[in-house]
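Note that this complex is displayed minus one protein chain, with the remaining chains in position.
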Amino acid sequence: MQDFDVKELDRLLQQAFDAATALYQQRGFQRRVGFGKRPALVSVDLANAWTRPGNPFTCDQEKMDNEIIPAMQKLLAAFRANGLPVIHVTTAYEITDRKAPFTDMGLWHDKIPVDVVDLKDKDLCAIDSRIAPVEGEYTLLKKRASAFHGTELAGILRAANVDTILVTGVTACACVRQTICDGIADGFRTIAVKEAIGDRVPGAVAWNLFDIDAKFGDVVGVDDCVTYLNSLKA
Amino acid sequence: MQDFDVKELDRLLQQAFDAATALYQQRGFQRRVGFGKRPALVSVDLANAWTRPGNPFTCDQEKMDNEIIPAMQKLLAAFRANGLPVIHVTTAYEITDRKAPFTDMGLWHDKIPVDVVDLKDKDLCAIDSRIAPVEGEYTLLKKRASAFHGTELAGILRAANVDTILVTGVTACACVRQTICDGIADGFRTIAVKEAIGDRVPGAVAWNLFDIDAKFGDVVGVDDCVTYLNSLKA
Amino acid sequence: MQDFDVKELDRLLQQAFDAATALYQQRGFQRRVGFGKRPALVSVDLANAWTRPGNPFTCDQEKMDNEIIPAMQKLLAAFRANGLPVIHVTTAYEITDRKAPFTDMGLWHDKIPVDVVDLKDKDLCAIDSRIAPVEGEYTLLKKRASAFHGTELAGILRAANVDTILVTGVTACACVRQTICDGIADGFRTIAVKEAIGDRVPGAVAWNLFDIDAKFGDVVGVDDCVTYLNSLKA
Partner (left out) sequence: MQDFDVKELDRLLQQAFDAATALYQQRGFQRRVGFGKRPALVSVDLANAWTRPGNPFTCDQEKMDNEIIPAMQKLLAAFRANGLPVIHVTTAYEITDRKAPFTDMGLWHDKIPVDVVDLKDKDLCAIDSRIAPVEGEYTLLKKRASAFHGTELAGILRAANVDTILVTGVTACACVRQTICDGIADGFRTIAVKEAIGDRVPGAVAWNLFDIDAKFGDVVGVDDCVTYLNSLKA
């Protein structure tokens, strides 16, 4: 696919980000929302349809295997060691006939191939076994991009006194970004874990993380996140 | 600000979009949601704090004066001629003291300078006089990026049998994008009106419209929108 | 349980409703929202935990077997004959340990015994076999009282051009009432189907339907609903 010069794109994007940063800094954007006192992990769509090859939703495999999954494993270890809430999010549908008079896909199948993630194919929708949920962790089934929109997530987090969410997963330009934007709108300090967020097309991770960091959540490296999590130990 | 080569950025971005489009087309993304039967106009943050010079939120003035406002005037004429719902959206806050123990800014002032749009400064929050609301049009006051999140908008539109929204305004990377993503999630056919959407930093309009068109709404030119609106005449 | 005079309660309640109706009529309440053009059936919690004996959630069995289920069967026949959307709603939880640091019960187990409807007990949460879903009907899993709150329902209905919901099920004082109140708030014409709504304590059906009819939705008999549904035939 990438028969153009990705490195050259990255170089030009960085110049654009630098110019934007100059304006944003002068105007008072790009502030730090920071970590709060009680974080939860919200891991978006790291299910087989997205993490494994051969599906329309398959993401950049090199990044998935070499960066995202390892970063998730680090995060999960820290969340589990500290007894903090973990939410695994997946997406699937009951009625995937695009001609049905009525479907839980709503209108989204009119934009993207959500008709392939049928709830009846349990394997496609299951969280990747390399980061599988353990007892006490929650698997949230969503229907739209955001893990918050039309789901029980905000209420569950508030009930558990969570004030901060660390967001990971795919894709940067859709479900991850929407989850982050809704997260801060719903009153949670929102952190995008840099190494643990992917996509499937060139540039999308870069420009979406740039927009997010400017306005909706802090982009933070996984090691800094782990240090923070471990600092919460009693 | 733009002391780098904007045209070169555009050229590289276009190459990235072409590569992504090849993948998206092969995978079944970038479908057309299309126009429905009863549209509303949702015009986001075309209030003085965003449309006029001298404010942290001020957007690209050349584009505002020469493209966005004229496109909005065309759209308003068509919506009004056909008696269709028009919603003007603005953003402002009651409690703008950043040290207050509690504020309607929520946590957003921890990322961006929302503390400057104080509800008491009626002029800043007022819709730009060049596109001012007329009798029967609605002015929605929102607190977050999306015109839907935490507002009455979805309920009002459904009650009026609206099935399609044409979205305009600023900024592409925040309030416009969030409104579009929530719009389709809430069950509305969502159209981004190409000439009527702006931002304040280089590249942001291009990459956000690309992401939107791939997954959340159709990017359509203003003249095609006007043709559609006029086709609804009895 | 009912070792007091239920008939005397009903007689006094009717007098209270008559007095309230005099005031409401004079003030302009108790208006008719009426049927729209495209209805959906939203049937709330008619799953075994509520419809069958022996569970904390079990409802009035005589009413269930002799009125609610037969009324539902009439409604389902009419919805199916006319190809209209049917949503069956049920409630269950993944994490039902009341001492868990974090659970999808949120705080609700601090008021009612939701910890008994564990998702792992598929039979408890399954829709009653007498009114079981057929191909093309949707089963919605909710976590709170309302079928709308924190669910995909409003978006799905809007995407399908639904403008009216007929609401049935249990209980009148909780999940049915909340679904109706949210339904009209979300912009749907809301009809409470009189014979198809139950509860488990004396008086609760009467006073909740009275409040609903005064302010949130029309209470309509099942036969009038069926007549309406059949009138929609092409």
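A, B and C are the chain letters, set down in written order, and residue numbers restart from 1 in every chain.
As a convention for this text, a residue touches a chain if its C-beta (ideal position, glycine included) is under 8 Å from a C-beta of that chain, and two chains touch if they have at least 3 such contacts.
Since the structure is predicted, the reported quantities are computational estimates derived from the model, not experimental observations.
Listed residues C:106, C:155, C:169 or C:198: the one in touch with the omitted chain is C:106.
Considering C:131, C:170 or C:184, the position touching the chain not shown turns out to be C:184 (whole complex). Within the entire complex, the positions of chain B that touch the omitted partner chain are 40, 83, 85, 94-95, 100-104, 106-107, 136, 138-139, 141, 143-144, 150-156, 158-160, 162.
One chain of the complex is left out; on chain A, the residues touching it are 154-161, 163, 185-188.
Think of the hidden chain as still there; on chain C it touches residues 1-5, 8-9, 12-13, 15-16, 18-20, 22-24, 27-34, 56-57, 106-113, 116, 144-146, 149-150, 173-174, 178, 181-182, 184-185, 187-189, 200-204, 207-208, 211, 214-217.
Definition applied: only the chains that are shown with their structure count from here on.
Highest inter-chain contact count (C-beta pairs) belongs to A-B.
Taking shared numbers over all numbers used, the chain B to chain C interface scores over half, which places it in the same class.
The rotation relating chain A to chain B, fitted on Cα atoms, amounts to 180°, rounded to the nearest 5.
For the pair chain B and chain C, the distance between mean C-alpha positions equals 38 Å. Multi-chain contact residues of chain C, defined as those touching 2 or more other chains: 154-156, 158-160.
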